[in-house]
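Every protein chain of the complex appears in place save one, which is left out.
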Amino acid sequence: MSVPAGWEAVIGLEIHVQLATRTKMFCRCENGTGSGGEPNTRVCPICSAQPGALPSPNRAAVERTIAVGLALGSEIAEHAIFHRKNYFYPDCPKAYQISQFDQPLCVGGQLAVPLADGDHVVRFERVHLEEDAAKTVHEGGEGGRVAGSSGAVVDFNRCGTPLMEMVTRPDLRSAEEASRFASFLRQTIVALGVSECDMENGSLRVDANVSVRRPGEDGFRAKAELKNMNSFSFLERGIARELRRQAEIYEGGGEVETQTLHYDPAADELTVLRSKELAHDYRYFPEPDLVPIEPAAELLERLRGELPELPGTRIRRFERELGLPFAQAADLNGTRELADYFEQVVASSGDAKASANWVLNEFSAHLNEQRLTVPESPVAPASLAGLIALIADGTVGSAGAKQVFAGLVAGEGGGDARAIVEARGLGQIADSGALAALVAQVVADHPEQAAEFRAGKGALIGFFVGQVMKASGGRAEPKLVQQLIRDALA
Amino acid sequence: MTLDLADVRHAAALAHIALDEDELADLAGELAGILAHIGRIGELNLADVPPTAHALDLVNVLAEDLPRPSLPRDLLLANAPDATADGFRVPPIGA
Partner (left out) sequence: MTDRTTLSVEQMARGIAAREFSRVELAQDHLARIEAESDLGCFLHVDGERVLARAETLDQAGGSGLSGIPIVFKDNLCTQGVPTTAGSRVLEGYRPPYSATVVERCEAAGLVAIGKANMDEFAMGSSNENSAYGVVRNPWDRTRVPGGSSGGPAASVAAGLAPLALGTDTGGSIRQPAALCGVVGMKPTYGVVSRYGVIAFASSLDQVGPFARSVRDCALALSVIAGADDYDTTCVGLPEPVSLPEREDLRGVTIGALAMDGIEGVEPGVRAAYEASLGVARELGANVTEATLEFSLTPHALAAYYLIAPAEASANLARYDGVRYGLRADGGDVFEMFDKTRGAGFGREVKRRCLIGAYALSAGYYDALYGQAQRVRTLIRRDFEKAFAGCDMVVSPTSPSVAFELGARSSDPLAMYACDLFTLPGNLAGLPGLSIPCGLSEGLPVGLQLLGPAFSENRLLAAGHALEQALAFAPLGASR
């Protein structure tokens, strides 16, 4: 574990998720998440804070945030308002961010991370809605660093992108837990269809509040805020590094300072971020340009009705109803598309175990090799189910089945596994007459082994089966072959 | 409620307004006078009175998620004190 001996880790996460709406949070410029277009081309008077411009909130962003709250079992506010959070920075054109303060859209809630031996529940403080900042690119200076740069250029394309902020309670007790939770939260949000949640392009950003205390100690010690770690493994390593640092400070008789840190994964080092000047006094006050949001019962009912089955629930259902082991149930829920695909295969094949194996092995390998998403694959769920049925009824053996799958990937047979079996001649030979001839030949070719077998070296059965399989091009039905060999050598 | 030079300095820092010493002293005097009047509002016992943020009792005014054209970039950049070909240049951040 990443927690230094003799210490307990106390970790909470602040997760920022760019919502994949068509337009920005408070104006109708196209939402530039992902491909933002040419700099400063998705900008209007509102998101560039021209004098006199006013915000108008995006219904889709509000509804998606409420949907996330419903999925987490949060209490949805009866009366939510926006606040202005005041700070000067070149990426914040109004010099205030429209955010939420003491009356957010969603309060509380939790996410249970399913594990082999039970659920790990992490509680949320709140989920609220705000707007993203612009991007600043430093000019000159070494490697684009802040220090020594001659200036910066601001691009407002990202400015005003809807940003959902999720704050957990300090329920996480190790770096691994934190990263596992963040990853499962991502999986859940993606399944909800509200965001791409791509850490590399910044549509998912995770900050961690980290402190340590002695086991059994009440209350919390000073915490450090770790900013913008852009992968789950960096998140884990950054937290682990910070836990060690804090433990060492205390053990050396020092005190940990409350501060904001930036993790440099290459050096495995934490550096103090320059604090935004006077950032501690944001002077929050109710945004007078906007009116309150009071979600109606009908809206909540509709949104609740539209929620998909969430990964956590689905994993448990796969275990319970389909009898799958936890690891497979979890892997099948890596993405909603894969789980949907799997369920379609099961629906046609009626064999959950075989379907899980095929989806997780051959099918997933095929997606990886060809860099395809589930819907892009040429292998329709019914086709895969058809193949599974051919295996079950003995039409094809395992070697043949792999070739049939290759045929499905190649688009052969119009997606009909049986047609591929026929076209490629992959059908299993279960005709005793035909196989008996092969067996007779193999026995004739290996008199020494035949003698040994007859003398009682029963283990040689495998050798003979192998030889017959080889001679049949892998198509011989193995059980029948075994029987025929025993008969021949009796 | 009183206000001293340090308060004015702090407020000026929050508001990002550079003031020279004379201006600071003048403003401190003026603001102290104003605050002496308006600060008395704090003495009222209004614990039972709910705040009014807005005179209008409107709720749920939300816009549909349908794109509208953005500004042409040259128009957006036309007013910039220091524009590059595609953005707004600012002095170094956090020297």
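Each chain carries a letter (A and B) given by its place in the written order, and its residues are counted from 1.
Everything below uses one rule, namely that a residue touches a chain if its C-beta (ideal position, glycine included) is under 8 Å from a C-beta of that chain, and two chains touch if they have at least 3 such contacts.
Here the structure is a predicted model, which is why all the values come from computation and not from measurement.
Chemist: Can you say which of A:106, A:152, A:229 or A:401 touches the chain missing from this structure?
Modeler: Final answer for the missing-chain contact: A:152.
Chemist: With the missing chain put back, which residues of subunit A would touch it? List them for me.
Modeler: 45, 48-57, 84, 86, 88, 90, 93-96, 152, 154, 277, 280-281, 283-285, 288-291
Chemist: On subunit B, what residues meet the omitted chain?
Modeler: Given the touch definition above, subunit B has residues 1, 3, 7-8, 10-12, 14-19, 23, 27, 30-31, 33-35, 37-42, 44, 46, 49-56, 58, 61-63, 71, 75-76, 78-82, 88, 90-95 touching the missing chain.
Going forward, only the chains that are shown with their structure count from here on.
Chemist: Considering the complex alone, what residue numbers of subunit B touch subunit A?
Modeler: 13-14, 16, 53-54, 56, 58-71, 73, 76-77, 84, 86-94
Chemist: Under the touch definition given earlier, write down the residues of subunit A that touch subunit B in their complex.
Modeler: 21-23, 28-30, 38-45, 48, 56-62, 79, 81, 86, 88-90, 95, 136-139, 141, 146, 149-156, 274, 277-278, 281, 283, 286, 288, 290-296
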